[in-house]
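These notes concern the structure reproduced below.
One protein chain omitted, others in place.
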Amino acid sequence: MVILDATMLVLQPQTLLVMFLCAIYGLIVGAIPGFTATMAVALLVPVTYFLDPVPALAGIVTLAAMAIFAGDIPGALLRMPGTPASAAYADEAYKMTLKGQAETALGVGLVASALGGAFGALMLIFAAPALAEIALSFSSFEYFWLACLGLLAAIAASTGHPAKGAISLFIGLGIAMVGLDPVSGQQRFTFGNTNLIGGLGFIPVLIGLFAVSEALRFALAPTARAEVPAVSLKNLLAGVMGHIARLKWSVARGAGIGTVVGAIPGAGADIAAYVSYAVARRLSPRREEFGSGIVDGIASATAANNASVGGAFIPATVFGIPGDSLSAVVIGVLYMKGLNPGPTAFLVHPTLLYAVFVAFLLANILIVPMGFFAIRLFRRILSAPPGVVMSLVTLACIVGAFAVENTTFAVVVMLGAGLIGFYMEENGIPLAPAILGLVLGPILEETFLTSLIKSKGSFLGFVERPIAGGLAVVVFSIVIVPLGLRMIHWMKKK
Amino acid sequence: MKLDDSLNGLLAVILGLAMIIASRGMTQIAHIEYGPGFFPSIAGGGLMLAGLFLIIRRIAFQGGAVEGLVQLRGQGIRGAFGFLLIVSVVGAYILFINAVGFLLLTPILLFVLIYWFERRANLAAAIAVFGTLIFHIFFYQLMSAPLPWGVLKNWSGALTW
Partner (left out) sequence: MRKITSELLAASTLILTIAVAPSAAMAEWPERPVSIVVPAGAGGGTDQTARMLAQRLQDKFGQPFNIINQGQGGGVVGINSIMTADPDGYTLGVIYNFAHYKPMGQADFDAENFIAIAQFNFDPAGFHVRADSAWQTLPQALDAIKAAPADYTIACGGGCGGSWPMAAATLLKEWGVDMSKVRMISGQGAAAALQDMVAGGFDVVPSSVPEAGALIEAGRVKGLAVFGEERLAAFPDIPTLNEAADLNISLGAWRGLVGPAALPEDIAGRLEAAMKEIVESEDWRKEMTDRGFGIKWRDSGDFGAYMEEQQTEVRSIIGALGL
């Protein structure tokens, strides 16, 4: 019955309207190369700040679903993936465009995206509550190990050199430490300044890292408008279902891989797409033709990146541990709305949570009709003068940061974070670990110190409880096994 | 602005060291031997290690080398000016918004930015005015976020609906 009540909540006109507007916004932002889904969400959060919890979160998950799909469009037509999630197969899709098969690449990708996304949403609806039942028996000891797992995965899954991933993570941890410490309430790095006692706001930092840095990069080297090949609606629809029927197992596998990869802390949509593309290639009878411009790998990978969004929401809602930077933002919004994530959320306000899940499912179904229009309108979207877009983005950053925190200081934080984000990206330091560090840092610190007080200072407490002990083994094997493998490899070489 | 990884590493080491030093003055909490300074010193130590690693990699394997140590990417002087312009626009907002007010300051800032990028005065003026109004209507009138009135403060009663 909860599901029925939740569906009624989603079908409220206000919620549907917000979802519709967010869908359009997500399709546009996702389709513009250089704008990531995380950036789109960062700029949307201040707007949703004023809405009721259900429309606000429904809007954000809709945006996420749409933006991940829309990233495929410039990937196929311009060879510029709109979001990093589409990078795995942008090359292949572009080769299809060169062969005159852009419509097939986009049409099949569209339906596969919707199928993958819907699968991820269904897994979320059924798996999350079951997991929450188990998670009710988690104490701070278990959460400590979960947070460790998230941090390790954040470094392991980051793009670029691991040392740079680590630097990003520690920057995020450092940002989170400014203000009152979470256990004793003592001031840290505040220099007695009241604004700093309040800490560096999550949303201003997020907007700075992801959006202001983008504006700065654009200012340094303004991009010209791109030439877009024409796409016909008739060809978009033709033959799509035939391909999907042929590739149904590949799509299903992609959706499954995507959900699992998404649920692993630290790994997001981009990695899900790479993994499932590789698996599809290995298992396909046409593996020789992969890379030359065929739709088989695209279908599997695009199903995976959309499914991963739903997968990432599972640990985010059940434990409050983010799977990727996007779900880290969703966790931030849940806290902001007083819907603190965690297993009790499923007891205290199940209807609201299910409503968000149902909205996410609906959004994935909506990808099909709305995606067709986005593909059709793609040339229009890219014809907006980029200087105007970036100027308005800059203003949106300022007003958004201010509106969430209600202090001018938030704009200062945003600018600082923007400069840091710019520096990081220029120097190959990935942003995602910083965001995960920002969310996980306080959890890690608090669970560590409070667990230690509970166990009267004994570290045995961290492994005494069976689940905590099991998680500890997982964490240590993640650290030790790759090191060991590398050692063996190294010794063999000698 | 791309830096040589020896510089990036050095920055990380300095930042890490600063965190460790700053965390040394923090007290312990009741009942256990750790306190608010424990995690900052771990994070600082981690930063230092990662930074040292970058420096070693740079020296030993030439990893992450940049010619001339610093490389400015983008469109030279014009690009650098654009970069500074965005920073100054945000800075001007921070400094003057409470004195001048949102409705008066924002159109100026928007005009400057758009004109710099697009070089079309009419377009810039139109979007500056309409953009400001839309932001004002959405955030102030609909969502009642307290965007500052500045010099228009005494008329804010009449201008709010």
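Labels A and B are assigned to the chains in the order they are written; within every chain, residues are numbered from 1.
By definition in this document, contacts are C-beta pairs under 8 Å (C-beta built on N, C-alpha and C of every residue); 3 or more make two chains touch, one makes a residue touch a chain.
Values in this document were obtained by computation on a predicted structure and should not be read as measured data.
Touching the missing chain, out of A:N195, A:N235, A:S284 or A:T351, is residue A:N195.
Within the complete assembly, A:P53 is the residue of A:G26, A:P53, A:G150 or A:G387 that touches the hidden chain.
For the options A:T38, A:T62, A:S140 or A:S276, the residue in contact with the chain missing from this view is A:S140.
The chain not shown here touches chain B at positions 30-31, 144, 146, 153-158, 160.
On the side of chain A, the interface with the absent chain consists of residues 49, 53, 136-142, 179-180, 182-187, 194-195, 197-199, 201, 335-340, 342-345, 347-348, 405-407, 446, 450, 453-454, 456, 465, using the contact rule stated above.
Here is the rule we go by: only the chains that are shown with their structure count from here on.
Inter-chain spacing, taken between the CA centroids of chain A and chain B, is 22 Å. Across the complex, chain B is touched by residues 47, 49-50, 161, 163-164, 166-167, 169-171, 173-174, 177, 181, 183-184, 186, 188-189, 212, 215-216, 219-222, 385-388, 390-392, 394-399, 402-403, 406, 408, 411-412, 414-415, 418-419, 422-423, 426-429, 441, 444-445, 448-449, 452-453, 456-457 of chain A. Within the complex formed with chain A, the chain B residues making contact are 1-3, 5, 8, 12, 15-16, 19, 22-23, 26-27, 29, 31-36, 38-40, 43-44, 46-47, 49-51, 53-54, 57, 63-64, 73-75, 79-80, 82-83, 85-87, 89-91, 93-94, 97-98, 106, 109-110, 113-114, 116-118, 123, 127, 131, 135, 138-139, 142-147.
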